[in-house]
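One chain of protein is taken out of this complex; the other chains stay put.
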Amino acid sequence: MHILTIAIFLVSLIFNSYSADKALKPEQYPFSFSKPLGKIDKNSAQRGLQVYVEVCASCHGLKHVAYRSLEGLGYNKDQINRIAAQFQLNDLPNDEGEILKRNAIFSDYFVEPYENYNAAKAANNGAYPPDLSLMVKARKDGANYVRSLLLGYTDAPEGFDVGEGYYNKYMAGNVIAMPQPLYGDDVEYKDGTKASLEQEVNDLVTFLTWTSMPDLENRRAAGLKVIFFLFIMTIVFYLSYRKIWSELKN
Amino acid sequence: MSNLKKNERGILNWIDYRLPVISFLKHSAVDYPTPRNLNYWWNFGSLAGFFLLVQIITGVILSMHYTAHVDHAFNSIEHIMRNVNHGWLIRYIHMNGASFFFIVVYIHIFRGLYYGSYKAPRELLWWLGIIILLLMMATAFMGYVLPWGQMSFWGATVITNLFSAIPLIGDNITQWLWGGYSVDNPTLSRFYTLHFLLPFLIVGVVILHIVALHTHGSNNPLGIDKKGPQDSIPFHPFYTIKDLFGLSFALTIFFAVVFFAPDFLGHPDNYIPADPLKTPAHIVPEWYFLPFYAILRAIPDKLGGVIAMFSAIFVLFLLPWLDTSKVRSATFRPIYKILFWIFLLDTIILGWVGSKPAEGIYIIISRIATSYYFVHFLILLPLLGKFEKSRPLPESIGKPVLAE
Partner (left out) sequence: MSENIKSKKKSRRSFIHQASGAMGIVAVSAAGWPLIDQMNPSKDVEALATIEVDISELVEGQSKTVLWRGKPLFIKHRSQKEINDANNVDINQLPHPENDEERVKNPKYLVLIGVCTHLGCVPASDKGDFQGWFCPCHGSHYDTSGRIRKGPAPKNLEIPPYTFKDENTILVG
C-alpha cells in the first residue's frame, strides 16, 4: 500500500511536471507593490474588494480575513459594518436552542459562501472553489499568476478537449473548472473609475495581495529601519573589532 | 578560579566561592586560550549557537498561539500571522531562522572538512556535531509538518513512508510513527511534542560539543597544535568582538530575507491547507534536505535508496578514520584541496537535482553525483593519505602570524 502511495506520488510528479510545462509563465505586470519597497494601492484594493464582494464572493470564501481588518485598507468602523452587513451567517444558538441567521459585523470573519465543503463542490460541478485568503501566496509568482489567469481565457485550440472545463493557457494542464468570471462590465465602481476587464482584474489582484499579506506594508517599513540599523551596527562593530585587534599586533 | 580569591569582597565573589559559575564563565568564555590565527570561517560555530537560541525563543512564543490539531493547525498559523501582535514577524523569523541555522551549520561542517577539524584528538567533537545535525534534521522535518499545509502533509507522508522500506517490520514501524493508517491527527500531535522537545536535546549535545572543544582547544587554519602561550590569545575581547561583528553582519542578511523575501525559501503549496485526497504537482522537501533527497531518489531500489540516504550522513562518523592523512589543514594538502572543492560542488549538484523531477537526465546526474559522494569518502580519502605529498608545515602558529 505504501509502495502504491509512493508510486502514485512519483507518477504524479512526472505527469504534472509535464502538464505544468504546458502552462504559460505568468505575464509580469508592474503592480504598486511589485517593487521591494512598493505599497498596496489602497484605492485599487478598495475597488478590488467591491469586485470580490459583487462577483467572486458567490463562490469563493475569504475565511482567514476578518471584516475588522479592512481598517487596513482605509475604511472606518461604520463603513466596515455596512460592508459586513451584506453577508449573513448562522448565529449562536439562542435561548431556545434555535440557530437563526444574523448579519455579519465588524468582528466576524468573511462569511463563506457555502455551508460546507461538499455543498461547495456539489454546487460547482464537483470542483471546489478554493478559498482566496491566501491565493496570492499559495501560487508561484502569485499576483502575476492570478492576473494572467483571469485574463487568460481563450478558445481552446483545434482538437483540444477541455471536457467539462474551460481552456486557459496559464492554468497547469490548460483546463480550468471555473468559467471566465470577469468580462469587464461586472461592477459599477463606487469611486467612478471606469470598469474594464483589465481594471477589474488588477484591482482584484491588488485586494487579494493584501488579503494574503496584510503585513506587507508594515513589514517593508519596519524592514527598512531594521536593515539600516543593522548596517550601521555592523560597521561600528567592525571598527571596534579592528581597534581591539590592532592592540594585539602592537 | 585563580584571580577570584575567597577572601575578596563583593557579591560576585561571595557567589563564586559557593557556586563557581563566574569562574566557569571566565574560564570558558573570557580567558579561554584561542589560537590567534582563526579566520572568519571560525565565526560559524557561535553563529549556529545564536540561531539555535533564536529558534528556541521564537518557537516557545509560537507555541503559545499555535494549536496542534488537524482542524485548527492551519488556521492557528493564520491567526498568528494576522491577529497576534508582531505574530507575522515572529513566525517569519522562526521559518527563515530554520533555513539560516542550516546554512550556518553546513558552512561550519564544510569548514571542518577543509581544515581537518575532525582529526585526532577531535573525533568525538566531530561525532557530537553530526549528532546535532541529525537532531536538527529531525526537528526541522517535524516543524515543517506543523502548519499542516499541502507540503507539510505530503512531505510527512513521503518521509514517514521511507521507514516502510525496512524489511518485515517496515509497515509496523510506519503505523507506529503515524499512530494510525496514514498521517493524521495523532501524527501531528506527536510531531509537535517532539518538535518542542528535540531542540532542548540539541542544547544538551551542544554543551557536550563545547566541552569537547575546550578540552583540546579550537583547531586553526594551519591545522597544527599550539606550541606555547605565544600561539594563543584570550577569547575575550578578541573573539567576542569578532563574533559580534560576524553576528551583526549575518543578522543584516537574515533580516533582509525576513522582511523583504520571507517566503522565498518556502514553498507556495504550504499556504494551501492539507488535503489527503490530492497530492501537489511537485513535492520537494525544504532546500536543506535536497542533497539527501537526491541520493534517495538516485537509487532505483526502495530499501537501497533509504540506506544510501542514511549512509550519506553516517559515513561522516567514519570520516576521522577514512581520512588517513596526518595533516589536518587543506592548506598543506594540494590534492585534498582540489578534492574538497569537487566534493562541495558535488553536494551542490545533488541539491540542485533534488529539486528537479526524478526523470530523464536528472536521474543520470543524480546517480553520478551520488556515486561520487561515496567514492570521495570511501575510496579517494583513504588512498589520498597514502599517496599525497603534503607541503611542509610551519613550525608554530605564532611564527607566520608574527612574520606578517
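So that you can tell them apart, the chains are marked A and B in the order they are listed, and the count of residues begins at 1 in each.
Just so it is clear, a contact is a pair of C-beta atoms (placed from the backbone, for glycine too) under 8 Å apart; a residue touches a chain by one contact, two chains touch by 3 or more.
Keep in mind it's a predicted model, so treat the numbers as computed, not measured.
Chemist: Which of the chains on display does the removed chain touch in the whole complex?
Modeler: Within the full complex, the chain not displayed touches A, B.
Chemist: Among B:Leu52, B:Leu89, B:Leu177 or B:Leu213, which one is in touch with the chain left out?
Modeler: Selected residue, touching the omitted chain: B:Leu89.
Chemist: Pick from B:His79, B:Arg190, B:Lys302 or B:Lys337: which residue touches the chain that isn't shown?
Modeler: B:His79
Chemist: Spell out, residue by residue, where the missing chain touches chain A.
Modeler: Contacting residues on chain A, toward the hidden partner: 66, 68-69, 106-107, 229-230, 232-233, 236-237, 239-240, 243.
Chemist: In the full complex, which residues of chain B touch the absent chain?
Modeler: 57, 61, 64-65, 79, 82-87, 89-90, 241, 244
Rule of thumb we're sticking to: only the chains that are shown with their structure count from here on.
Chemist: So the centre of each chain is just the mean of its C-alpha atoms; given that, what is the distance between chain A and chain B in Å?
Modeler: Averaging C-alpha atoms per chain gives centres 35 Å apart.
Chemist: Could you list, by residue number, the parts of chain A that touch chain B in their complex?
Modeler: Per the touch definition, chain A meets chain B at residues 2-3, 5-6, 8-10, 12-14, 16-17, 19-20, 36, 64-66, 69, 130, 133-134, 137-140, 142, 172, 212, 214-215, 219-220, 222-224, 226-227, 230-231, 233-234, 237-238, 240-241, 244-245, 248.
Chemist: Residue numbers of chain B touching chain A in their complex, please.
Modeler: Listed in rising order, the residues are 36, 75, 78, 81-83, 88-89, 92, 154, 157-158, 161, 164, 170-171, 174, 233, 237-238, 241-242, 244-245, 248-249, 251-252, 255-256, 258-260, 262-263, 268-269, 271-272, 279, 281-283, 302, 357-359.
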